[in-house]
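Here is the structure we will look at, set down as structure tokens.
Every protein chain except one is present and positioned as in the full complex.
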Amino acid sequence: MTTASGSLPRASGRPIAATGPRPGRSRRQRVAGLAVVLVGLLVLWEGAKWLGGDPWRIHATIAGVQIDYEHFPPLKWRIADDLSLPHVWDIIRAFVDPAQRGGPPLGVVLSGQAAFTLAEAFAGFVIGGLLGLGLGIFFVHSRLAERALVPYVVASQTVPILAIAPLVVVAIKADWLSVMAVAAYLTFFPVTIASLRGLRAVDPRALELFRSYAASRRQILWQLRLPTSVPYLFAGFRVAAAASIIGAIIGEQTAGVASGLGSAIINYNQYYISAPERLWATIVMCTVLGLFFFGAINIAEAIVTRGRYRPVEGLL
Amino acid sequence: MSRSAARDWAPAIIVFVVVLIAWEVSLLTLGVQSFLIPRPSVIAGSLVTEWPTLIKGVLFTGAEAVGGLIVGVALGTVCGLATSRWASARELLLPVAIGASAIPIIAFAPITLNWFGPESLLPRMTIVAVMVFFPVMVNTIRGLTNVEPAALELLSSYAASESQTLVKLRGPNALPYWFTALRIATTLSVIGAVVGEFFGGPLYSLGIYITLETGHSRYPTAWAAIVLACAMGIGLYLVAVALERLVIPWQAAREMAR
Partner (left out) sequence: MTSDQTPGPAAGDAAPVVEATGVGKVFATSGASVNALEGVDLTIRGGEFVSLIGPSGCGKSTLLRLIGDLTAPTTGTILINGKPPARARQDRDYGMVFQAPVLMDWRTIAKNIELPLEIMGFPADERTRRSTDLLRLVELDAFAERHPWELSGGMQQRAAIARALSFDPKLLLMDEPFGALDEMTRERMNAELMSIWRRTGTTIVFVTHSIPEAVFLSTRVVVMSARPGRIAQVIVIDLPAERSVETRESERYFELVTRVREALRQHESTDEVIGTSDAERVRGEGLA
């Protein structure tokens, strides 16, 4: 049975962006894509330094092989010098070296801080997510509320968290609670928008079917709207995950929380002149954290949906 | 059109006015000088008195936001076009681009600051451009490729070339997606610019100004600056919406028919 004849035609041929199989996006291709980009980045990075950075002076022994390499780049780019763009291997070495004299390696310290930030971000994510979903459900059932309040939901995101964060910190005495609040503030918006879309994405005919059963609004919500909204919610969660981490980092910096990545950034930024690799290492850790949370959401989605729904790419 | 638009916006405007009035009146009658969020009239007062400094900040931060926006959108569109052309490139790079939008780009602000120095526009412009690049690229690709298979077959039956298919089918199809990304990009750009200034910038830039004023508990002036930053974000967003109505007038009508 070819679906050309079997599917009902859409009125004016607009593609249904939410359905359709992921074309060949196997894990191998994803890994390959990541590898290509990482290698490309590496080449660009060291290539720029090779062309216009500081002189290369490598005298090292790797696996018993003595390497002496000196190179004077022909051009001079300030961005490529060792202060602005440390060598990749210097950054890697910064992870391994102790953060303080006689202390554990920086990588370990950063991981601990990353975990702390992740915990705050996740707490904020959960709160913001619940709030967002709640708002979405509220707006779906009340058009008036939606028209009255959604512009403010959108506008709330234009208020820079830089402004909100200090106010929240002063208002809520506890440090970690205010960080959580800032993270929640950034997460509730994408989740609200996503849940609005998802709860509304119900097939009108399915809605009519439920009404014909004289189903209550609650039943329609639980049995129809919420299951339909799952792929959209996860698309929103992906955006919210990144937002919650940013919120946590900024919140930490404002509240002066010492055990998270936010303070690590401030700390190593102060000592940038003497050890630029450390700041870079911290930022790499932030990146890893963001990707980790993102990947966790994807895995959670795979588990929850178990192939029953096709993921919606992006929020839009 | 204007009558239904007024009806759509009326509830929101009413809420705004009501809240504004209620806030002002309640604090006035209670005789309390709210610490964290002052009365609207007090904020308005600071707005007027501090206007010379604030306007410099708006221009500076605004330039960062708009500049980064333009660069990021342009690059994102070009890369999206290039990537969607070859299916292999697309399937390799699209997941990476989606994943890259999960990276807290703001964390790179100290680095760009060290590269370009605190007085320059470039640190935040770079951050904004990178923040905006990924959503635009992802949506450009999706808009160019989320085409109905039957439409592709139709054009194939006309023996249309790749560039003809791009111009006549994929391009127009992608426009709604692109404009959605543009809207998101506008709000991201202002946030990126202001928050990026947290790590350093001229004294009058909005981000530094807000941080300093809140640090000294001078909340009326801080809120004046916050209101301006907000207005900038909303303003840019509305510009994007207006542009969309101009370029794809049919989209709004189609949405309403749904």
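We just call them A and B in the order they show up, numbering each chain from 1.
FYI, a contact is a pair of C-beta atoms (placed from the backbone, for glycine too) under 8 Å apart; a residue touches a chain by one contact, two chains touch by 3 or more.
None of the values given here were measured: they were computed from a predicted structure.
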{"item": "Listed residues B:Asp8, B:Glu119 or B:Glu153, member touching the removed chain", "value": "B:Glu153"}
{"item": "Contact with the hidden chain (one of B:Val71, B:Leu122, B:Ala231 or B:Ile248)", "value": "B:Ile248"}
{"item": "For chain B, the residues touching the chain missing from this view", "value": "87, 145, 147-160, 164, 168-169, 172, 175, 248, 250, 253-254, 257"}
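In this text, only the chains that are shown with their structure count from here on.
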{"item": "Intercentroid distance (Cα basis), chain B paired with chain A, Å", "value": "18"}
{"item": "Of all residues in chain A, those that touch chain B in their complex", "value": "4, 12-15, 17, 23-25, 29-30, 32-34, 36-37, 78-79, 83-84, 144, 147-152, 154-155, 157-163, 166-167, 170-171, 238-239, 241-242, 245-246, 249-250, 253, 261, 265, 269, 272, 276, 279-280, 282-283, 286-287, 289-291, 293-295, 313-316"}
{"item": "Parts of chain B lying in touch with chain A, wherever the complex brings them together", "value": "8-12, 14-16, 36-37, 91-96, 98-99, 101-104, 106-108, 110-111, 114-115, 135, 138-139, 142, 146-148, 150-151, 173, 177, 180-181, 184, 187, 190-191, 194-195, 197-199, 206-207, 210-211, 214-215, 219, 222, 225-226, 229-230, 232-234, 237, 254"}
